[in-house]
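One protein chain omitted, others in place.
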C-alpha cells in the first residue's frame, strides 16, 4: 500500500469514482491537460478523455450552474474552483438551486454534485488565494460541507461526497496537500459524511478542529502529551450536517474544550460547536469553551499571514488557560 | 412628531442622508420612478433627480461592483437589492473588494457603501423572497452587518450606516416594514453601529434576537410578564461588530438565555452569541443556552412558512425549559 | 469539446488599413401583420388547419389560466402571480416547436408553454399558491419555474451538455426576459453554449419592461438578439406576438441544435400588457398611452382573425373553445382550492435524500405539541 499525500488522495478518489461510475464527470478551469493548478486532476484527462474532464471557460458562477443542470439529468459533476477566493460566485447557484432542487420539486429532480476547492492559507500565496470560506456554506440547508485533513480521510470523504445524492462543498486545505503522506488503500471505501473523527484520545481536554490548523492542533496535543496532559483531538471533517454527539461525548469526558479554526473568529463555524456545548453539554463544562481562530481581520498578505493563522503557541495558551480554570 | 412604520423610517433616513450629503446616491432595481418594490425609496427620485437615484439594469453583482467603484471615489452609494434571495451575487464584491479596499491599500482607498435589502419571511411571498442571509456576511472581516427591528432604530442605524466610513450590509425585516408605527424624530441623529439595544428589562431570563422574530420575542416577553416572569429583551441590531458586553451583562444578571433568529439554526449567528456566553459568561449560566431558530431545512413556500418561522410558542417553550432547569 | 475556429488569427492578414475582420447582422421576421394578414408565404405547418387551431387553443387556454389566477389572487386565494397577458404567442409558439423529449427551463411567464408540455393547470395553481407540489410535475420532465432572474440559464447549458454527452437528440430551451439579459449568468451560459456547441436554444421573452425599467434603459444594444454575438452564436429577432413567426424560428433553431449545429438565440418581441405581477402597480411608472396601442398587437386576436379569414374558425368553434378552456381551468382551480397544505413535516423530508440525524432531531422538536402551535 503506497504512501501518498492529500492531493494525491484527492486524485485517487476522483479516478476511482470516475472508473466506477460513468456519470461522474469533472469540470473546472485548467483541470484538463494541465491537471489542475495543484495537480489534483493530473492524468485524468489522459485517462478518461475530454468528455469526462472538461476545461471550462473562466466563469465560476457558470461552472456551478452548469453542474446543477448536469446533476438534474443524472450526471454527477465534480466541479473544481481554482481557489476559495473565487468561490463566491458559486454561492448563488448553491444556495438558490443546488441545495433546493430536491425540495422544490418534492424529489422529482435531484442535484448530486460536488464543488471542490483548495482552501485556506499558509502557502505564502498571492492575495485572495488563502481564504477559509466554510461559513458561507454552513448555513445553507440542503448542502453538505466537508473538509478533509489527511490523505486517507480525503480519499474516503471525497468518494462519499461524489456518491452522495445531494450537493457537497468539499474544501481541501491547501497547506496540507503535500504536508505529509500516509498509506491509503484504493479500495473504494467511502467514509461517512455525518461523522467526526477522533484522531487522538485523551482525558484532560478536547481539541476540536478541521482543515489546515489540525496540523498545529495535533502538534499541540503532542506537546501536551509530553507534559503529561491528555488531549483528545477531534477532526470535525463534515461540518454540515454536524455530528454533535461525538464532540459532546468527548467533552463529557474531558470537561474542557478548545476549538481551533482558521476562518475569522466571529461568525465562524466554531461558534456553532461552542453553542452546541452551551446548549447540550453545559453540565460537562469545567471551563469556558475557548476558540482559537483567525482574527476578525482581512487575511494578510504572505509576509504577515503567520501572525494570522492559529499557531501552536496560541492553541497551547488556550489549553493551558482551560486547564488552569477552576 | 409623526408615527411612521419601518419602511417609512428607511425612506426618511435615506432622504435625510441625501439632503445632508451630496455624495450619497442610491442605486438599484426599480428604486427610481417606481420608488422600490416596497416603496422604500418613494419620492426620492422626484426630489433628488436621476443623478442621485439611479435605476440600474438587472444585475446584482454589477450593482455591488459599481458601488465599490463609486465609493472609492468619495461617493457614498446606497445600493438596494430587491430581495435577499438575490443578494448572493453581491458576496463576491463584498468579500473580495468592498471589505478589503482599505486594508489592501493601507487606507489609500476606502469603501463607504451600504447594501440594503428587505430580508426574511412571513409575508407569504413567492419562493426565494423570504431568506435570512446574515450569516453570509458575518464572517467577512471589514464589513458591518446591521438589522433594524423598529422604525426608530431603522432610522438611526441607517443614517449611521450611510455615514460610516466602511461598507455596511443593512438587512430590513420585510415583515416588520408595516407591522407597527412609532414616533421617529427626523433629527438626523444616528444610532451607534456597535451596540445592542435593551428593549425590555427583566431579571429572570435574557431573550436575544434581531430582525423579524423580535416581534414574537417581544410578544413572548409580554406573555411571560403576565405570568410574573421578567424577561430581558435585547435587540442585537448590529451583528458585526458584535456588542458582546451588553449580552454578557444581561446574562450575568439573569443566568438564562434564549437566542431567537429566523435563519436556519446550524451555522446561524445565534451560534456566535452562544459561543460568547460559553467563552466569557460560563459562570453566569444557570441553564443551557437555548436557540430558537429556523429549522435546518430550505425555507418552505408560503403555505408552510409559519411552521418554519420561530413562533411565540416555540420561544415560550424554550424559556420555560430554561427557567425550569436546575 | 471541439474548439471553435480562431478566426481572429486569420484576420490579421488585412494589413494596410483598419480592416474589417468580422461582420454580423441581426434579422427580424414576422408572418402575420396585426390584422392577421400574411405578409409573406407562410411556413409549411401553417397549411394545416389543425396545427393552427392547436396553437390558437393553447393561447386561449393560457389566457384562461391567467385570468383565473388573477381572480384567485385578487380574492386572496393565490400568492403573488405574474401574468403573461399578451405574451401567449411566445410560450405557445415555442412549445409547439419543441419535441416532448426536449426540456424546457422556463422563467415565470411561460405557463402557455408549460401547459402545452404536460404541466397541469392544477400543478401551476399549486405552485403559485405557495405549495412545492406544484413543481412535482406528474407528466413533465421540465424544470420548475425559476424566480431568481436568469439563474436557470446556466442550467440549460448543463442540461444540454448532458444531452450532448449522452448523444441524445434532445434540445434544452431556456426562456428569460429582457431584464435577464443584463445578468452575467446569461452571458456566461451563452458563451459556454457557443464554445461547446451545445444543443440549447435561448429565447428572450422581451416584453419591453423589467418591472419598472423599460427595455431602452436595460441596455444600449440595438437588439437583444445581438447578445448572441458576444458568444459567437447566431441570434435573431421575431415578432413575439406572431405565433407563426415564433414557432417557425423556434423550429429552425431546435432543428439546428438537434443536428449538432450548436446553440441559437431568439429574441421574441412582445409586450407586457398588465402589471409586472399582482404585487405591482404599473401605473406608477408606465403611462397608459404607451400600453393602449399594444392591445392592437394581441397575438390571440391576430391568429383568430387569420383563422377566420381562412374560414377555419367559426363562432361555434370560438364558443366551444371558451367553454372548454373555462371548464378545464375551473376544474383545476377547484381541485387546487380543495387541496389541503402539505403536513409541516414534509419540510424536513426533501431537504436531503436521507434525513441527517441532526435534522431528524429537529423534526421531532418541530412535531412536538408545544412547538407545533404557531405563535
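Order as written gives the chain letters A, B and C; numbering starts at 1 within each chain.
Following the convention adopted for this analysis, contacts are C-beta pairs under 8 Å (C-beta built on N, C-alpha and C of every residue); 3 or more make two chains touch, one makes a residue touch a chain.
These numbers were taken from a predicted model, which means no experiment stands behind them.
Contacts of the undrawn chain with the visible chains, over the full complex, involve A, B, C. Only one of A:19, A:33 or A:189 touches the chain withheld from this view, namely A:33. Across the entire complex, the residue among B:11, B:41, B:61 or B:209 in touch with the chain not shown is B:61.
Touching the missing chain, out of A:125, A:140, A:191 or A:273, is residue A:125. Listed by residue number, the positions of chain B touching the unshown chain are 25, 50-51, 54, 56-57, 59, 61-62, 64-75, 77, 92-93, 96-97, 102-110, 141-142, 165-166, 194, 241-245.
Interface residues of chain A facing the missing partner chain: 29-30, 32-35, 37, 55, 57-62, 85-86, 89, 124-129, 216, 219-220, 265-266, 295-298, 300-308, 310-317. Listed by residue number, the positions of chain C touching the unshown chain are 1, 3-8, 11-12, 14-30, 33, 39-40, 182-188, 191-192, 194-195, 197, 214-227, 229-233, 236-237, 239, 262, 267, 269.
FYI, only the chains that are shown with their structure count from here on.
Ranking every chain by how far its Cα centroid lies from the centroid of chain A, the top place goes to C.
Note: centroid distance chain A to chain C, computed from Cα atoms, is 39 Å. One finds 36 Å separating the Cα centroids of chain B and chain C.
Counting only residues that touch two or more partner chains, chain B has 61, 85, 89, 127-128, 266, 295-298. Contacts with at least two other chains are made by residues 132, 148, 184, 346, 350-351, 358-359 of chain C.
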